[in-house]
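Here the complex is missing a single protein chain, while all its other protein chains stay put.
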Amino acid sequence: MTAANVRAVESWTLDPLTTYVQEATARLVLLMTPAGQVLAQSGFSRAVDVMSAAALGAAIIASTTELARQLGQPPFAGLTHQGERQGIFLASFTTERGPLVALVVYDLMASSLGLVQLFFDHLVAELRAASPKAKETRQVLAADFERELNESLNSLFGR
Amino acid sequence: MADDVRSLSAELAGDPQSLVFVRLGELLRQRRQFDAAARVALHGLERHPHLADAHDLYARILADQRDFERAFDEWDMTLRIAPQHTGALKGLAFLYFTVGDLAQAERHLEAARAAAPDDPSLEQAFLMIRGGAPPPAARAAEVDGGAAEPVQALPEARVFAGLEGANEGLLLLDSAGLVLGGALRSPGGEDVAVAVAAYLAGVSQEATRTAKLLGLGEWRGLAAEGPGGHIYLTLPAEDAMLLVVRERAVPLGRLAMLAQRAGQAARRWLERQR
Partner (left out) sequence: MNAVAFGRALEQVTQVRGVRGAMLVSGQDGLVVAEQLMEGLRGPAVAALAASLSSRLSRAMGAAGLGIGQFWHLQCEGGALLVVPAASGLLVVAVADPEVNVGLVRLELLRAAEVAR
């Protein structure tokens, strides 16, 4: 995974994510809001994959957050799944920009959950340090949404 | 001379701790009674393991028997005990000359001359090296009418001249995992140098990261035991790695010593390439 594979809609995420991808030897990484809006990605080659992963990741976080709420405890720190060749790690954290979610996919031959988690704390610290203040909320019009989505996709895929 | 051998033998029998074994061993060596000379030398080394002359004697016996690898070990040990031992310096010069490494041979002769400027044998040795005389093994082939195969120092072996297993089990790599010198075969005889080198680049990077993040300082060596053999990985230079592989019978401690010697040879070779 090279630094050239990291693309960001919000540029402040670029350096922390680049460092993280190299240190954790992550195969794919998505940084997004809990609503699924992608801020940066690494390793994805198709827009449809990014959108699918973001939607699914956001849904998983929403489900587990609700589960934690029903159990009467704070949101879970992180969620992991391990397959035959790859594993995923999904975690939410707060920044001044607002709450964010990271989805990390790693190859078992190249990395491990231990490494992914070890360097994740550093990623969070760097993102918090680089984060701008939270954007003011505004009403999103359908036309704005499509334009912003297209602009995001252009940024994420270097077009 | 026979009387000398008898009287020295009697003296040694009467006092096994006596240092007379050095003279006796040398006499037997000159008479080409190598087995007897070796027994005397080893007997003396058991009682005087830190006597440089004893190691030098044993090295000369081994060199006469063409066991150059063990001779190198013994002369190396001699220099560890007595860094200016001219016998050991000349002996190592001879070994380097034997494998065709004239630069190293001359370096050791220079060191011998610095330690013993009046030694007449040194001029002859310099003449041999600078005069372009063929190494002793090649000359032996000429004398035999070409019956023996000429000694050709393999390019890879030159990196580790004088070290045991110079042709296999010693691998010098750059930081990208490309082979610079040496060779490596699996226990089954397969050439695995390139494959192992590629993996080792990752091992070295991870070792560096581990040592740094755990606050252990710079790493110097990585030793590992496996059912098929032992390995020792070290960094002779900033941009190079050295791997030593030996069968299980060789203890890790000895492997580390071998790696240290090989590292010195590798460092010199790398400096010459730059």
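General remarks:
Letters A and B mark the chains in the order given here, with residues in each chain numbered from 1 onward.
One rule holds in what follows: a residue touches a chain if its C-beta (ideal position, glycine included) is under 8 Å from a C-beta of that chain, and two chains touch if they have at least 3 such contacts.
The model shown is predicted, which means the values in this text are computed figures rather than measured ones.
Just so you know, the chain we are not showing touches A, B across the whole complex. The chain omitted from view is touched by exactly one of B:V5, B:V192, B:A237 or B:M257, namely B:V192. When the omitted chain is restored, the residue from B:L122, B:A183, B:V245 or B:A262 that touches it is B:V245. From the options B:A10, B:A114, B:L127 or B:A224, the residue with contact to the chain not on display is B:A224. Along subunit A, the points of touch with the absent chain fall at residues 82, 108, 111-115, 117-118.
What subunit B contributes to its contact with the hidden chain is residues 184, 186-188, 190, 192, 195-196, 198-200, 202-203, 206-207, 209-211, 213-231, 245, 252.
As a working rule, only the chains that are shown with their structure count from here on.
Rounded to whole angstrom, the centroid-to-centroid distance between subunit A and subunit B, based on C-alpha atoms, equals 57 Å.
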